[in-house]
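Below is the structure I would like to discuss, written out as C-alpha cells.
With one protein chain held back, the other chains of the complex are shown just where they sit.
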Amino acid sequence: MLNPWMFVGLFLIVGLLIPVAAIVLSALLAPRKPNPIKLSTYECGMETVGDSWVQFKAQYYVFALVFLIFDVETVFLFPWALALNALPFFAVVEGIVFILILIAGLSFAWRKGMLEWV
Amino acid sequence: MVPVSYYLVVSVILFTLGALGVLIRRNALVVFMSIELMLNAANLAFVAFSRTFNSYDGQLFVFFVMTVAAAEVAVGLALIVAIFRSKHSIDVDQLSSLKG
Partner (left out) sequence: MTQLDFYTLLPVMTLTIWACVLLLVDLFILSERRGLTAILAVVGLLVTMGVSISQMGREATGFNQMIVLDGFSNFLNLLLLLTGLLGIAVAYGYNRRMGIERGEYYPIMLFSLAGMMLMAQASHLIMIFIALELLSIPLYVLAAFAYPRPESEEAGLKYFLLGSFSSGFVLYGIAMTFGATGSLAIPGIVAAIADGTANTSLLLIGAALILVGFGFKVAAAPFHMWTPDVYQGAPTSVTAFMAAGAKAAGFAALLRVFVVAFPTLSDQLTPIISVLAALTMILGNVIAIAQTDIKRMLAYSSIAQAGYMLMAFVAYGNPAVQAVSVASALFYMVAYTITSFGAWGVVIALEKAEGKGLAISDYAGMGKKYPFLAACMTVFMLSLTGLPPTLGLIGKLYLFRAAVEGGFITLAVIGVVTSLLSAFYYLRVVVNMYMKTGDPEVARETWLDFTIGATALLTVVLSVVPAGLFAWASQALFIALK
C-alpha cells in the first residue's frame, strides 16, 4: 500500500526537477553572443535611463505601512462576511463598527497627507 | 494523522531559533524578523493544540496574533526607517548614545 505522503514527496521531486532541467538545458543549448544592448536592463522596451540601483523615495514606505495594516485587518472581515447570514443582528453591527474604526484610521492617514503621491 | 507532538517540536525549534536570533543578530531588521518567528512559533502551537482539543479558541487566537503582529510591524518598521535616516545604519550595537 502506498503511503499517501508519497504523492507529496513525488510532487516535490518532479516540481524541483522540471525547472532545474529547463535552466540546465537552456544553459547548455543556448548560443551566447552578448552585446551591450542585450545586456542592458529590460524596461518594457524603453531605453534604460541611469542605474537600476536607485534609492526609492521614502514616501513609498508610508504607503506600504498603511497598506500593511489595512490588508491584515481584513482578516476579521472574511469570517464575518462568510457567516453573515447566520449571525445575530448584533454581530453584524459589531462588524460595521469595526469597519468604521478602519475608516477613522484611513481618514486620519488621508488628512495627514500620507496618501498624497509626491 | 500526524501527532500533536510533532507540531510542538517544530514550534519549539522555531521559537528557540527566534529567541536566539534576537540575542545573537545585530541587524535591527533581522532581530525584528526573529521576533516575528517567535510569534509564529506560538501560532503553530495554537493551531496544533486547537486541533487536538477540537476547540476553535486556538485558531481564533491566531487571527488576533496576526493582526496584532501587523500593527507591531508597522510601528517597528517606521521606527527602523527613522533610525536609518538619522544614523544610516540599523546595527543595534551602534545604538549607544544612551549610556550611564
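Here the chain labels run A and B in written order, and each chain numbers its own residues starting at 1.
The rule we apply is simple: a residue touches a chain if its C-beta (ideal position, glycine included) is under 8 Å from a C-beta of that chain, and two chains touch if they have at least 3 such contacts.
Bear in mind the structure is a predicted one, so any value in this text is a computation, not a measurement.
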Among the chains in view, which touch the chain not shown?
A, B
Considering the whole complex rather than only what is displayed, give the residues of chain A touching the chain that is not shown.
88, 90-91, 101, 104, 107-108, 111-112
For chain B, residues touching the missing partner are 8, 11, 15, 18-19, 22, 28, 31-32, 35, 38-39, 41-42, 45-46, 49, 53, 55, 57-58, 60-61, 64-65, 68, 71-72, 75-76, 79-80, 82-83, 85-87, 92, 95, 97-98, 100
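Going forward, only the chains that are shown with their structure count from here on.
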Averaging only over C-alpha atoms, locate the centres of chain A and chain B and give their separation in whole Å.
20
Which of the residues in chain A end up touching chain B in this complex?
58, 61, 64-65, 68-69, 71-73, 75-76, 79
So in the complex, the part of chain B that touches chain A is made up of which residues?
63, 66-67, 70-71, 73-74, 77-78, 81, 85
